[in-house]
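Only one protein chain is missing; all other protein chains are in place.
Letters A, B and C mark the chains as written, and numbering starts fresh at 1 in each.
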Amino acid sequence: MGSVAYPLVVALWLLPLAGAVLCWAFGPRLRSACGWLAAGLVGVSFLLAVASWGSATQNLGGVLGAHQPLVSWMPGFDFGLLLDPLSLIWTFIITGVGFLIVFYSIGYMDGDRAFARFFAYMSFFMFAMLTLVLSDNFVGLLVGWGLVGLASYFLIGFWFERRSAVAAARKAFVINVVGDVGMMFAIFLIVANVHSIGFGDVFAAAPGLSDKLVFAICLALFIGAAAKSAQVPLHTWLPDAMEGPTPVSALIHAATMVTAGVYLVARCAPLWNHSGSAQLLVATIGGVTALGGAILGTAQWDIKRILAYSTMSQIGYMIMGVGVGAYEGGVAHFFTHAFFKAQLFLGAGLVIHALHNEQDIRAMGGLWRRMPFAFWVMLTGVLSICGVPGFSGFFSKDAVIYGALQHGHPWIYAVDIVTAGITAYYMFRMLFVAFLGEYRGEAAPDRAGRESEHGTHAPGWVMNVPVAVLVVPSVAVGGALMFGGDNSPWSRFFAPLYGTPSSRAIAVPPISEGVTSLVVFLTVIAGFAIAWQRYASRGAQADAPARLRRETERMPAVLTNLFYVDWVIERLIVRPAQRLGELFGRVVDPHVLDGAVRDLVFWARWLGTLVRSFQTGLVRAYALILVAGAACFVVYYAVAAGLR
Amino acid sequence: MLVLVTILLPLAAGAMLFALPREDRSVTRTVGVAVAVVVVVTLVLAGTSEWSFRWLSRPFQAAFHFGATPTSFWIALLLTMVSACAIAASRVARLRDFVALMLLLEGTMLGLFLARDLLLFALFWDLMLVPVFFGLAGWGEHPATAWRYFIYNFAGGLTLLLATAAFGVIYGSTDVIGRAVTPLVGAWAPWIYAGFAFAFLVKTPVWPLHTWMPPTYSGLPPPMVAVVSAVQSKAGLYGFLAIGLALLPHAVHDYATPLMALGAVSLLYGAVIALVQNDSKRIVAYSSLSHLGLVAIAIGSGNALALRGALVYIIAHGLFSAALFLLLGYVEEREDTRLLARLGGIGWKNPKLAGALCIAALAALGLPGLAGFAGELLVLIGVYQAGYVWPVIVALVAIVLASAYLLRLYQDLMNGPEEADVPVRSDLNWYEALTVAPLLAALVIVGVYPAALWHR
Amino acid sequence: MPVPTGHYVALAAVIFFIGVLGVIVRRNPLIMLMSIELMLNAGNLLLVAFARAWLQNAGQIFAFIVITVAAAEAAIGLAIIVTTFRPARFVDVDDVRSLHG
Partner (left out) sequence: MTLPFTSADWWAVAPVSVVAVAALLVLVADIFSGRREQRYLSVFIALGGLIVAGVVAGRQFGHNYNAFFGGFLAGGFATVFQEIVLIAAAGSVILYAAMGPVARVAGSIAIMLWSACGAMLMAGAANLIMIFLGLELLSLGLYALCATDDRTSSRESALKYLILSSTATAFLLFGAALLFGATGSVQLADLANPSQVSNPLFWSGAGMFLIGLVFKLSLVPFHTWTPDVFEGAPLPVTAFMSVATKAATIAVFARFIYAAVPASVQERLLLPVWIVAGISMIAGNVGMLAQRNLKRLLGYSGIAQVGYILVALAGGTPLGLRYALYYLTAYALMNLGAFAVAAAISRDAEEGAHLHTYQGLARQHPWLAAAMTILLLALAGLPPTAGFLGKILILASSVSAGFVWLAALLIVGTAISLYAYAQVIRAMYAAAKGQPSQARPFVPLACVSAGICAAAVVVMTFYPLTPSNVLPLAH
């Protein structure tokens, strides 16, 4: 189903790839121009996305949005692009927020010895992510899925002379491959039963499939989603991923890539709608992740890791939202989260950059006086993520939470509310410890090769402008789009895909939306209050260093060890595999298998010595052997003659 | 006629090089590369044209019958391409003899893949062992490896011989490859198939007949091991496709489960060993044990889609294993070692080398968009369609393991802090880069549009 | 009253067996050679006997040829034995065993 805007779609898809290739090929020559080049191309593709808005929402002959096959491997294996409201939203974030972050990076990565390579990777990532969200079939989705994993691998391990970065990158990649493999299995199930990989065909066929099969497909798909979106138990790579440069964390590990799982579930809504158990599974995992991430967030000291766990927790919200069936709610939270989390990361980036790579909030403090801009940025971000009424986060989070109730999941509803409180606690904790009180850090030694080489310098406008721009949507976009329930522009935008929220509502909630908002707000206040009492109150400020040290010492082991998930994986999977490898490589291969063959050779030689042992050299012995043989012959012929 | 030229040209050139009076490296390399490139051209020009000449009329019809089938054409193209790259990349001592051997190897293997006659196939099967044997004996690390290689594969060749003779006697003709023949059935079929299968399994190799392979692959000089692992190891799989499935389909089908079981075991066994190897070449060796198990599974499933995938994967594996071995050769050349423990941080000073190795490794671990992925996906979809679930699951596990050991290979070589004790290195120069560029390009092309392989 | 052929066959068999035993047990090459002659002559006896039984003179011709050949064989044999044992004092084949294995 072609459309006017289709070439635009192809163009906006390929522009970042062009950027990647150019930066990769001519990086050394272009040098700093690379940044501008990459940013420019992404910006253009953002404009193209805006330009193709109309065609994305149009509905021609039953096909929503711009869709057209590009290339065909074989019948049923057609590849094409699909730009519909869902992918359009993601495209906006990828290209829009992406543009701002790339722009920011020009300042942030300034002077890095691999400057060009960084922008090549960033552009490549955006191309891959666009492939993921624009593809009109599962294999294309999987391709994008794998490629974003690769991009994230490259960027996590960007400073690859650091062993920790290399290890984190490998961990992230392998865990994501586990997810890819899950999706592959889903594709096998789909092809074996539907004989097509196109979204259209599959969703059309979904009602005809058996519940068990649909559940299996959803499960396999969700393995991929969980790995990509850092859902329990495949979440352990995300905190380590913070080894990458901060803009990377902002774009890939906060705004876009990690939300691919949300996209997947939202995209495959027709499948999930046919399997209540799958919905429950997803929602539950989301809830566990949200809660677990929040709890772990309270125990972190590294500013980026705090943000990482908050990301994990917020994605938990989104997954819950799409899981229970409140698709536009989950997507809405993705939308707002992209802004305020990017803003938080970039703000943190300003701080880290200024303190030449100090990331431990215990070594910060009192920064609001030194860098007020960063402080206000962080503050608005925190308010937004906590869902303080009026800020964007409030509307989206509210939609998710209330959606859980609307679709009859009171437990998840409860978990949401609790998590909201914890979120408020640890976010304000970060804010207070880092920005209030007195500066505790001694000028941190400049670790060579990490971040930019030259020491403290006030972030230039190149870094400030994007952050400032991000503040606007993270404060306002929610109110602008998501206010008013079914009639909100947001709901109407998604109505063609999902219908209105209340139309899908299962139960009429005993509690009204307003009350929910109130409850949530109260828990947030509570969380804020505890954080204030512990870190910001006058008493707390008095002997901050001692208190922090004490807190560090008293930190429960279960939290410092991150619930022992890594430990279990190491002991149950990695080590046994390696032991097995040692066994096979050292014992079985050389001694058992090859040994068997060597034994054959040995026996052949033994037989040879046996044969030669008859060659005594004695004529009479030879004669005897001869005669013995002759005797056997004679006997045989005597018998044979008798037998006839 | 052109197809005959394609086969005889490298053979003649190889023999001529032996006659070359003295060691002249530049002349040798020029001749070698020129011939190899010309062979690529003639092969493409020859296409699927045929050439035939009567050989035996009794006890069965046999002919010197050459000509590419749609399947073998691609493998032959792979062979000529890899050979060209490998010869260009040859930088060993006694270059004249080495390049001569490489050309002989190419010629004999072209003969194998282009043979349309079983007897001819068997002839080249044994013949192609000889150059590798001398390669191992002359340039390998332990001469004993040469003997192990030879004895293992010669044993396979003998069962192949017996099976061929039996087939010829029963069928009346061995001029059967790549033509629509009524499949052989009856009490004999399983035994004949067993004879073929043993040879093919040894050559591929498949667990537990693989123990000749790791020492061979790690012992051979990089250019030759590139050709051997990329193409010679495919002789067995090609045999399964062109002989097993074409002539003895019932036997293959009846004994599919053992075949797939062996393939599955190879998949995991090779992958698990590759996880912990310290010798980079051995990692790739065991990885190819693992990867080719997948093709064995595809063949066992007999599903059409899986067989398409098998062809794609055969080509893909050829490309990336050749690239990997050539690049590891460059690394070893620079560092005088290939032990992961002693290497690291090469990437900073060698971005080209690192990038190339990265692409090859990613193709090997089945990154979407590269050739390996297309093959894997089609194979596994097909196998699953055919109703086999457990091999699919095993394969998926192996894919995860592959990502682990191949990243380990790449990162331990290229990433991490630079080792203090390693000498200052120079990056690939344009000539070296040119020797692997075609392979990497082909990896991308096949990965993006594998359909090219069966839309002929 | 003629002797039945069977007797000749039996006799020949016995002579032949004696010859075989001689080759195996005796250590003196000369006597071994004699034993071989014995075996050949057993054959001759058979030939002649059957020739008479069948009234076919081919048997006699065969026998004559065998005798001739045997003579030649003896000649060569003696020559070889002489050359072999010229250095030795006693003639014993068991001393001749430099080739083995």
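Keep this in mind: contacts are C-beta pairs under 8 Å (C-beta built on N, C-alpha and C of every residue); 3 or more make two chains touch, one makes a residue touch a chain.
Computed from a prediction, not measured in an experiment: that's the story for all the values here.
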Touching partners, among the displayed chains, of the absent chain: A, B, C
Among B:Val132, B:Leu161 or B:Leu407, the residue in touch with the chain that has been omitted: B:Leu161
Per the touch definition above, residue among B:Phe150, B:Tyr238 or B:Tyr286 touching the missing chain: B:Phe150
Residue, one of B:Leu8, B:Ala137 or B:Leu340, that touches the chain absent here: B:Ala137
Where the unshown chain meets subunit B, residue by residue: 55-56, 58-60, 64, 119, 122-124, 126-127, 130, 134, 137-138, 143, 147, 150-151, 154-155, 158-159, 161-162, 164-166, 168-169
Interface with the unshown chain - residue positions in subunit A: 601, 604-605, 607-612, 614-615, 617, 619, 621-623, 625-630, 632-634, 636-638, 640-644
Touching residues on subunit C - with respect to the absent chain: 5, 9, 12, 16, 19-20, 23, 29, 32-33, 36, 39-40, 42-44, 46-47, 49-51, 53-54, 56, 58-59, 61-62, 65-66, 69, 72-73, 76-77, 79-81, 83-84, 93, 96-101
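Note that only the chains that are shown with their structure count from here on.
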Contact graph of the chains (line, ring, star, complete, other): line
Most centrally placed chain, judged by C-alpha centres: B
Chain centre separation (subunit A, subunit B; CA means) in Å: 37
Contact set on subunit B toward subunit A in their complex: 151-152, 208, 210-211, 214, 269, 272-277, 286, 308, 345, 347-348, 362, 365, 367-369, 373, 377, 380-381, 384-385, 392-393, 396-397, 399-401, 403-404, 407-408, 411, 414-418, 449-451
Complex interface listing, subunit A residues touching subunit B: 71-74, 139, 142-147, 150, 157, 160-163, 166, 169-170, 173-174, 177-178, 180-181, 184-185, 187-189, 191-192, 577-578, 580-582, 584-585, 589-590, 593-594, 597, 601
Subunit C residues within the subunit A interface of the complex: 20, 23-25, 27, 32, 93-94, 96-101
